[in-house]
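The complex is shown incomplete by one protein chain, all other protein chains being positioned as in the whole.
Lettered A, B and C in written order, each chain numbered from 1.
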Amino acid sequence: MPATFDVIIRNGMVATASDLFRCDIAIREGRIAALGDDLGRAEETLDAAGLLVTPGGIDSHCHMDQQAWEGQETCDDFRSGTRSAACGGTTTVIPFAMPLRGQSLRAVVEDYHARAKGKTLIDYAFHLVVSDPTPQVLGQDLPALIHDGCTSFKIYLTYEGLALDDYETMEVLDLARRERAMVMVHAENDGVVRWLTDRLLQSGKTEIKYHLAAHPAAGDREATHRAITFSELTGVPILITHVSHQAAAEQIRWAQGRGLKIYGETCPQYLFLSAEDIESHGMEGAKCICTPPPREKANQAHMWQGIQNGTFQVFSSDHSAHRYTEKIKGGPSAPFTSVALGVPGIELRMPLLMSEGVNKGRIDMQQFVALTATNHARLYGLYPRKGTIALGSDADFAIWDADREVTLRWQDLHDNVGYSPYEGRQLKGWPMTVVSRGRVVVENGKLNAGRGSGQFLPCASPDSAKPQGMTAPELQAISRFGLKPLF
Amino acid sequence: MPATFDVIIRNGMVATASDLFRCDIAIREGRIAALGDDLGRAEETLDAAGLLVTPGGIDSHCHMDQQAWEGQETCDDFRSGTRSAACGGTTTVIPFAMPLRGQSLRAVVEDYHARAKGKTLIDYAFHLVVSDPTPQVLGQDLPALIHDGCTSFKIYLTYEGLALDDYETMEVLDLARRERAMVMVHAENDGVVRWLTDRLLQSGKTEIKYHLAAHPAAGDREATHRAITFSELTGVPILITHVSHQAAAEQIRWAQGRGLKIYGETCPQYLFLSAEDIESHGMEGAKCICTPPPREKANQAHMWQGIQNGTFQVFSSDHSAHRYTEKIKGGPSAPFTSVALGVPGIELRMPLLMSEGVNKGRIDMQQFVALTATNHARLYGLYPRKGTIALGSDADFAIWDADREVTLRWQDLHDNVGYSPYEGRQLKGWPMTVVSRGRVVVENGKLNAGRGSGQFLPCASPDSAKPQGMTAPELQAISRFGLKPLF
Amino acid sequence: MPATFDVIIRNGMVATASDLFRCDIAIREGRIAALGDDLGRAEETLDAAGLLVTPGGIDSHCHMDQQAWEGQETCDDFRSGTRSAACGGTTTVIPFAMPLRGQSLRAVVEDYHARAKGKTLIDYAFHLVVSDPTPQVLGQDLPALIHDGCTSFKIYLTYEGLALDDYETMEVLDLARRERAMVMVHAENDGVVRWLTDRLLQSGKTEIKYHLAAHPAAGDREATHRAITFSELTGVPILITHVSHQAAAEQIRWAQGRGLKIYGETCPQYLFLSAEDIESHGMEGAKCICTPPPREKANQAHMWQGIQNGTFQVFSSDHSAHRYTEKIKGGPSAPFTSVALGVPGIELRMPLLMSEGVNKGRIDMQQFVALTATNHARLYGLYPRKGTIALGSDADFAIWDADREVTLRWQDLHDNVGYSPYEGRQLKGWPMTVVSRGRVVVENGKLNAGRGSGQFLPCASPDSAKPQGMTAPELQAISRFGLKPLF
Partner (left out) sequence: MPATFDVIIRNGMVATASDLFRCDIAIREGRIAALGDDLGRAEETLDAAGLLVTPGGIDSHCHMDQQAWEGQETCDDFRSGTRSAACGGTTTVIPFAMPLRGQSLRAVVEDYHARAKGKTLIDYAFHLVVSDPTPQVLGQDLPALIHDGCTSFKIYLTYEGLALDDYETMEVLDLARRERAMVMVHAENDGVVRWLTDRLLQSGKTEIKYHLAAHPAAGDREATHRAITFSELTGVPILITHVSHQAAAEQIRWAQGRGLKIYGETCPQYLFLSAEDIESHGMEGAKCICTPPPREKANQAHMWQGIQNGTFQVFSSDHSAHRYTEKIKGGPSAPFTSVALGVPGIELRMPLLMSEGVNKGRIDMQQFVALTATNHARLYGLYPRKGTIALGSDADFAIWDADREVTLRWQDLHDNVGYSPYEGRQLKGWPMTVVSRGRVVVENGKLNAGRGSGQFLPCASPDSAKPQGMTAPELQAISRFGLKPLF
């Protein structure tokens, strides 16, 4: 037995999406080389006694250095975004390569490679956005990019310049089926949003709080039902992004019950914020404006239920951050439509769920791992390299002091936002140390940015990812489309 | 670093309920001591190259050496039962300590300890059966036995001498809440079964096939709904055993969707047999008689759906075996009520699910592990000792040749039954080697009974199982459920 | 053409369960002899210009002169009960012939005939109560009484001395199918109620408000689901009485959606009272104690929804009245179980629904007629003699001033109760004049008791009621089992 490893993490309580066991983890060349309790020597040793070791988080829904759409530049670039992510326990991000109007998909991806290069502290992949499904895009560009490792893309059912119509959606889903890509769907009804917005503005109902009336939950429910129908008819799995309300969640659960492969994602803003945060604070309400918006307080319990009963597979941040001055740059008389959309959350996603989910007994440790890491990796073709703690996987970890009490203050966060919608909350449990491919990028709560250096991760489609000599059940095992809750 | 282990299993593809990774497994003193790819030397080496290594199965619903009830002796004792189980990849069984009328619970358990002692090839625990909830039973006997490691018990809503009435069921569930036991419910409506049986017999409809009419799916659905109500009102999780039909499964899924902790179990007979097997073969139909019975062919797809979408957490055999001559000992003119109830399945449970589930792409490898091992261990307090492949867990494994094709013949099985309801089927995938606490009890398809020696496993309740120094989230992770006060 | 009628009601706006038309109604020998607008002369003329003429109400769920059960004598006998009914627009009542323990069904009916004789102001039929389904009862007494015109009976799933077990319920439903009787089901789970009551009393939770905790909505839901199952298995329609909560209503609607003939009844106390009325008034809360009890305030909207969408066919009072002193005769320290059960409502049933239903736009006039009269007549075999305004039907009417505003005061009511749960409410719409078989028993708000003289109404079963020469579709038309909402 070789005597030495690069790093050994000793005595931690290690969690995976199904298990919890105390052991040492040995790392060599950025990968997990052994799990045991007396593994020998290493260059570097981390003492995790009394701490929890989870897979580093994967945030599969976030926006960084994005300037494309409607001139709403995000305030976090790949440096601040991945720094903030890492400080919250996340070691992989999958932001969007968001096209400017007229830009080819290939050009977008190259642009985002350039934006990310040299700035990322942790590893990253890209989701594409398909808003212009021409024959060129569907016949050549998209298949080529899927082949190159961008195997997921988002489509929008609303937003001018982004929204696909129903025919196009069928076309794009059919392409995803043929090329084995994962489609993420932003499910709001475009006509509903536009019509209500027009009526509200015409009626002089322009204040920030009317953003809520312009984005009713029934519109999400409708678009979710419709997307499910397209998925059913084309025979391809889809993921409904940022589910905000019980009504849409029920559609997803109904589809899952009928045997359809419909996946659901929700985000911190739907568990921890509510319409009240938008309605009751005048212009400050803008800080919590995103689409779909947080819903009535009573809805939060339903979203927790969706997390508990397996309706949602992934818990993402949808980090789309703008400074408050940018959000309200139209001034007090500007209508709600002028508010830049999106809330920050990339750093607090995991601590919020650890504190309010695990520590309060709503979910168990394994569900936490599945929701923050493993299921993201499986859905987007990063598994088994990312998302778990197993031999051969990347040595990405969040090491938690589960008893640490923290009062959230935006000044303590590592993004560029300048405020937090969660300001002042008390959390219990914090990722003190974060490891990316064996390198300690956060150490006892201190950023160690010099040690970070993210790599681009080409994502697999099941076929292209076929390891040598795998049997049918082995292949089946890493298929993206078989995610189910343990309990 | 200690240079040697007792056993090393090399080069296998290792599966857990969430992961799949290629690694070596080192065993010392019957436990997993290390996972890695170059772990050193061992007394014994198993080459698993090209093979799949899963946790040894847990069959948490089976009957052995049971003579108690209605004189229907099962034909398998602990020797033949555990031999058959092991040959099918199962390394832990939890049969019932089934009381004779008037016997105290303590006496029953002692009796079953005696029946098992020295005969079992693999490890075992006992479920109790509570049919006589006197103050003595609820106030003293049951709490004491739970404390001693029999932390689960079954209740019946039908069968003379076993059935509890609604008041008693509430009482017993409340006890389970206080003492932290897991309650399994046999959910058929007693009045329905008795009334229909009486009418059928009075009408001269006595043939074997009328067993189906006497046990309608609507009766299961009703009892399932009722049990859910009792669980909801007492605030304690329950498991519905041997769910046979979509109608009951829908009730379970409805409850799960409302946030209740209702667990579901199904069995091979509901995926692979159907009413046709009973109706179309005259007296031979008796071979497939059990309660609830297999349902119409179209229902099988719904049961698969329940497996896929997480309605069912555990897949058990409900092995309750009688020789054919015993089943029909009343002769051709005896009514359907004289047929001994139950079908064999302890040996084929895992091969059937591997072949028709994993190899046919209905579920993935991880779901297979969860359904056959991990979830059983978690629900019944055997986790993390049993049910997974993780450091410190018992070295219990099934090692599969996933490509092996097998034609089922009852003569090849290791039970005492003398027939198989699955005779002649073609399966793909077989557990060639089975390891129990590090001892190879089946080797390349050959039973190595001399090496087996099962131990009794006391099951944990979360509180009594509290490991030293565990943090709140760690505890949460192994807790089966959160309790709330009644009023 | 005969020149004269006994009575003509002129110029009213006449409502049936499907229609609304302005016309004169001519009456001869207590029956409707013509509908038109220039019908000739009559002995007596009522001017209904500006008024609404509806069929006299049928209250198919009320208790009068009942002393049988648990010593809780009702305070209204047939005189005060029918007087109060008439003053609220009701012209037919169907109280229960409630057995004392050990009394034969035949003796009970004779007893109630004696109690009613000479005292009733309006017509009446009897429901039976089947609590002791012996072979004698099922084989002889019940069929004979059905033949004699008592074609409906109630069964209880709870209450000591009344409750049937599941086997008996199946047996009784099967009898109803064979003999074509209508079964009414009191659907609460007996074990749930008894167990919770025992626990509450043992915990010292004896105050009146704990009546609510002892009768949880989930217990009603369960018993409703169970009764539906028995109906499904025996193939006979049933009616679930006094549905109190959305949870039970959903079960009924689910069954109706599956094509089962499950009928639902609700009562004023579930639309207009709530748990608050019991919880917030100390001992006075006893005035609103009944089973099942009124539920949380938010549930009222769901009950209205059930009325609007056709889940409920009949709206009855379940008038079961006790004076307040009787209700609390155990004194302040007596437990909730000592409170006599039931609330008054026979006089306000129709005015409450007219005011809050029709006048507030929740239902239309035709739904009002169906809910208060027509559907009762059809379900219980009194149609077409009672329940509508059509040629040949009995001349039973309520003539409403739909604009009249009334403040409810118990002193203005005509029962013997001495309080009203609805004290102080403002209603709009009142039945100023009430006609029973052509006799004006209430005239412009004044009781004219001397003119009343009720008759016993034998109820039909479809077969025995077969009019001479009816064709199949005609027969189908008067079948009880085809009630559906118009809209």
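Before moving on, here are some points about what is shown:
As a convention for this text, a contact is a pair of C-beta atoms (placed from the backbone, for glycine too) under 8 Å apart; a residue touches a chain by one contact, two chains touch by 3 or more.
What you see is a predicted model, and the numbers here were worked out from it, not measured in a lab.
Taking every chain of the complex into account, the absent chain touches A, C. Among the residues A:Glu29, A:Glu110 or A:Asp165, only A:Asp165 touches the chain that is left out of the figure.
Within the full complex, the residue among A:Arg28, A:Arg221 or A:Arg295 touching the omitted chain is A:Arg221.
Of the candidate positions C:Leu52, C:Leu196 or C:Val339, contact with the hidden chain is made by C:Leu52.
Check C:Pro344, C:Pro384 or C:Pro431 against the missing chain and you find that the one touching it is C:Pro384.
One of C:Leu20, C:Leu100, C:Ala114 or C:Ala144 touches the chain omitted from the figure, and that residue is C:Leu20.
Touching residues on subunit A toward the chain that is not drawn are 165-171, 174, 189-192, 194-196, 199-200, 203, 205, 213, 216, 218-219, 221-222, 225-226, 229-230, 232-233. Although one chain is not shown, part of subunit C still touches it, namely residues 1-3, 13-23, 26, 33-40, 50, 52, 253, 256-259, 305, 308-310, 354, 358-359, 361, 364-366, 369-370, 374, 384, 388, 390-393, 400, 402-403, 429, 469-474, 476-479, 482, 484-487.
Quick note on the criterion: only the chains that are shown with their structure count from here on.
Computed centre separation for the pair subunit A/subunit C is 58 angstrom, with centres defined by C-alpha atoms. Averaging C-alpha coordinates per chain places the centre of subunit B 51 Å away from that of subunit C.
In subunit C, no position touches at least two other chains.
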